[in-house]
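Every protein chain except one is present and positioned as in the full complex.
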Amino acid sequence: MLTTATHLDDRGQAMTDGTAADPPPELDGPDGAALARELMRRMQRVRLFEEATIALFHAGELPAMVHLSIGQEAAVVGACLATRTSDYMTGNHRSHGHPIAKGARLDALMAELLGKATGVCGGKGGSMHLADFSVGSLGESGIVGSAIPVATGAGLAAQVRGTGQVALCFFGDGAASEGVLHESMNMAGLWDLPVVYFCENNGFAVSVTTEESLSVPDVAMRAAGYGMPGVTVDGQDVLAVYCATREAVERARRGEGPSLVEAKTYRFHEHAYGLVLPRPYRDQAVVDSWFDTVDPITLFHDRLLAERVLTAGELQALRDEVGAEVEAAVEFARRSPYPPPEAAWTDVYAPGHDPQEVSA
Amino acid sequence: MLTTATHLDDRGQAMTDGTAADPPPELDGPDGAALARELMRRMQRVRLFEEATIALFHAGELPAMVHLSIGQEAAVVGACLATRTSDYMTGNHRSHGHPIAKGARLDALMAELLGKATGVCGGKGGSMHLADFSVGSLGESGIVGSAIPVATGAGLAAQVRGTGQVALCFFGDGAASEGVLHESMNMAGLWDLPVVYFCENNGFAVSVTTEESLSVPDVAMRAAGYGMPGVTVDGQDVLAVYCATREAVERARRGEGPSLVEAKTYRFHEHAYGLVLPRPYRDQAVVDSWFDTVDPITLFHDRLLAERVLTAGELQALRDEVGAEVEAAVEFARRSPYPPPEAAWTDVYAPGHDPQEVSA
Amino acid sequence: MSAPAARRKPARAQQLGFLQAINRAQHEEMTRDGSVVLMGQDLRANVFGAAAGALEAFGPSRVRDLPLAEAGSIGVAAGAAMAGLRPIVDLTVASFVFGAMDQFVSQLAKARYMFGGQATLPVVVRAALYYQGGTAGHHADRPYPMFMNVPGLKIIVPSTAPDLLGLLKSAIRDDNPVLCFEDANLWGRKGRGPAMPEDVEHLVPLGSAAVRRPGSDVTIVGIGLGSWLAQQAAEELAADGVDAEVIDPRTLVPMDWPTILASVRRTGRCVVVDPANRTCSAASEIAARVVEDCFDALRGPVVRVTTDDTHVPFSPALEKQIYPTQAKVVAAVRRALA
Partner (left out) sequence: MSAPAARRKPARAQQLGFLQAINRAQHEEMTRDGSVVLMGQDLRANVFGAAAGALEAFGPSRVRDLPLAEAGSIGVAAGAAMAGLRPIVDLTVASFVFGAMDQFVSQLAKARYMFGGQATLPVVVRAALYYQGGTAGHHADRPYPMFMNVPGLKIIVPSTAPDLLGLLKSAIRDDNPVLCFEDANLWGRKGRGPAMPEDVEHLVPLGSAAVRRPGSDVTIVGIGLGSWLAQQAAEELAADGVDAEVIDPRTLVPMDWPTILASVRRTGRCVVVDPANRTCSAASEIAARVVEDCFDALRGPVVRVTTDDTHVPFSPALEKQIYPTQAKVVAAVRRALA
């Protein structure tokens, strides 16, 4: 039994009725439609990008495993779209969704996954370590929890420099047990840093459930211990995530300090795609049912139709656009050259550094 | 202005009235008197032991600085006496009080401070790193926060081995910001470990106030984030500390898990005795007044008289006994030999290890 | 549980894999000594494959899944050891040691000394050297040299499954903290080591090197996968009439200096193959010790074959070239002989 499964049942059912309703203010009018379109576009980007990586995996074209955000698109996109491109963001090993949602170009991300020279990190980072500084993405971390203070520091820089920027810090329920989260949240609370700590609580750290790793039911319950607001939202509802994060971002931008937003969500695939765990730790039938019951894209799709925000045709066109974008990204990545061998030794230091050292 | 100063004013004043009253149940009858005597004896041991170190410091006999618990005796003793000798305890750089309160012999502790072979650690640990495994004292840590998981692990061992022991974990308000506290409290909460986290909140980490280091007013407010009870007590009231800790210890011993006890207390001397800070960070006149207003020994002394638990003569005799004990300890330490030079290289590994390495 | 049954097969016929060796060492020692406990992330789901059957055999009290809290985990193991347990901590990937460094140094390594011998810390920490597999910079460290600079820790880097079995069992019985770094490139090498010993008392003592190939012209010291590269290079060189002695130290602390130094005194030449980053590597230590203690016997430079001082790049086009290879070892031997 999954504790995280229950909180969505109401919504899920409510959705399936699917009769017409009025949109909430956020989705109302032309601005609302534009927002809806962008939320959907970015969720589709994450989904289709990752489905393409699955295909690449099965084709044997991926040099390494990938940790997919499929099922978590609403959390990732709702949070990122609540920030500006100039705002900062850091993430973790489940890494594709964050930069995509933050607005990074798909072609350079896909090329990175294949270890190509045109990759967003020149092929040196790979799937777990995407970064696109041009859209405020300061990097994902393969070391769980390790980038949490980095986002906190970006918030500090924004504060000291008075730029009005905010830093969005993604971490998982597993990472919530790491000491650096405590150290970072304490500093952020102390100094009123413009940071939004965003927990993608998908119920698992690999095979370990939140019940087995967390001494409290909700990560958000820890916010009070740092003097900051903490809220738990339905992570399958992109608008709910967007609204909760927007509130936290606005608060941060007003100089009122950090917040903790926890999105309860679902990881639809295995911890890393294709990873086989010797011992089952969750009911595959339940997991399979999630595609029907709590798919954030389907839920939003149905809602937009029901609330007449976008038409089926518009939604299909949008999906097709993204599909083409992803296909082009895959083509770009495939056609791109590998980095030259000597790239292995550059970027260890900033230009101008002379290591005076030749390898044997 | 010190926020920690206010919470005692009522008690302080209440005490100075000094008219007769009935003792609380804990101090009632022969058992109560015995408890009172032991609480007082250990507080006096800490106080007189440390006053002796001050004298040694001025005489130039101390090889290094000492971090005194003077002013914090009620917190340290109230907590330790709520445990059994067979229970475990770890502490920090403010280190003399903990093993003394836990029941360690003064002579071996004092010899350790002088770096003598008869020291409790053979002269290798020194003031900040006292340990007396014979009374459950698993060691103090010069690295702030570093021993917190050690106490947690001792609690784990007690649980796995089913011994019924409890681990008492001392840390300061400064250490409360360290990540290992979070990691440890989460594990303890998760596994219902028999650990009592005990924060000696003396308002300062060297010169940094709790307002400058903590994002919440009370450390105890963080307990809820780990699913454990948290309580803040008057750290100058040895009985209040004793009762609060006893409750936490009993809970732990019953297998119901960890607790956090925070004692608001006062550091009467400089961070390390004799340390001169270039820039003042607290009002010396206020600090000086503490000896009159919030001295835990005076407060308890007056209370015991007022409540007729012990007589002035008994209290004086007890103090004299401890004075003699401390004097003997100093004599013992002075007369003891230094360790032989080769001791510098032993105890790096357990016996039987052959490093096959001779130093140049 | 099927693993124990499998173990009953006759020794000669069976070849041991790395993960089986770990599983067997842990299982045997946990059976022998009730104070041995196993802790790690995803242990019960047996994600890394070395804990099969442990939960069923020893129960949830002695087999514990850890939350993601590396510092806390090592510190908890230290405290549990001081209070009578003998924890084995599976840190999974060696790149995760950094978060726990203070606990390694300030508690595990120092507690016994600083408390004048009162503390005993029988803790084994296992971690895989997970390089060469496209995991990029955050999973591919080989950090044992850092720990060699810290007195109080023992360090093993087994390169065959039977050695891993025997060293790990010795480590679990040792009263000191022992770090076990397992070269993940050898996980698949089932069958390349000698046949599995059937003795549950199969112990390889800590601090004893293995001479993998006797020789007279040059001493090649190879660590982890490096010992295999050294052996392959030695075969290649043999065709050219160069007779290389290959030594696998197996334990880095305490290092078996007598074996290494005696060999170099005989051969007069030394090459060290170490998958760690070059600067301040185990290879550097061995080279320094050799020139310090065997100078008169030395007839050529001591040459190190290490990973370059760069980070591990993700791209398959970049990664392999930074590590030691058979060709680099051969070239180094030629330099040492020149």
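For clarity, chains are labelled A, B and C in written order, and residue numbers in each chain start from 1.
Convention: contacts are C-beta pairs under 8 Å (C-beta built on N, C-alpha and C of every residue); 3 or more make two chains touch, one makes a residue touch a chain.
Note that this is a predicted model, so its numbers are computed, not measured.
Visitor: Considering the complete complex, identify which of C:Met146, C:Val200 or C:Ala331 is in touch with the unshown chain.
Guide: That would be C:Met146, which touches the missing chain.
Visitor: Among C:Ala21, C:Ala282, C:Ala317 or C:Val333, which residue is in contact with the omitted chain in the full complex?
Guide: C:Ala282
Visitor: Pick from B:Leu214, B:Val233, B:Val249 or B:Ala263: which residue touches the chain that isn't shown?
Guide: B:Leu214
Visitor: Which residue, A:Ala131, A:Ala175, A:Leu260 or A:Val309, contacts the hidden chain when the whole complex is considered?
Guide: Candidates A:Ala131, A:Ala175, A:Leu260 or A:Val309; residue touching the omitted chain: A:Ala131.
Visitor: Decide which residue listed in B:Ala55, B:Leu277 or B:Ala317 touches the omitted chain of the complex.
Guide: Of the listed residues, the one touching the omitted chain is B:Leu277.
Visitor: State which residues belonging to chain C touch the missing partner chain.
Guide: These residues of chain C touch the chain that is not shown: 70-71, 95, 98-99, 101-102, 104-106, 109-110, 113-114, 136-138, 141, 143, 145-146, 148-152, 253, 276-277, 279-285, 287-293, 295, 298, 300-304, 309-311, 313-314.
Visitor: Just the residue numbers, please: which parts of chain A touch the chain that's not shown?
Guide: Touching the missing chain: residues 88, 90, 119-125, 129, 131-133, 138-139, 141, 143, 146-161, 165, 167, 179-180, 182-184, 186-187, 190-191, 346-357.
Visitor: Could I get the residues of chain B that touch the absent chain, sorted low to high?
Guide: Per the touch rule, chain B residues meeting the hidden chain are 63-64, 112, 115-116, 119, 121, 123-129, 141-146, 174-175, 177-180, 205-208, 212-214, 275, 277-281, 338-339, 341, 343-345, 348, 355, 357, 359-360.
Note that only the chains that are shown with their structure count from here on.
Visitor: Quick check for the class: compute each chain's Cα centroid; which one is farthest from the centroid of chain C?
Guide: So the farthest one, by centre of C-alpha atoms, is B.
Visitor: Could you put a whole-Å number on the gap between the CA centroids of chain A and chain B?
Guide: 46
Visitor: As a quick test, compute the distance in whole Å between the mean CA positions of chain A and chain C.
Guide: That gives a centre separation of 37 Å.
Visitor: Averaging over Cα atoms per chain, report the distance between chain B and chain C in Å.
Guide: Chain centroid spacing, chain B to chain C, equals 41 Å.
Visitor: In chain C, what residues contact two or more other chains?
Guide: 67, 69, 71-72
Visitor: Mind pulling the residue numbers of chain A that touch at least two other chains?
Guide: 177-180, 212-214
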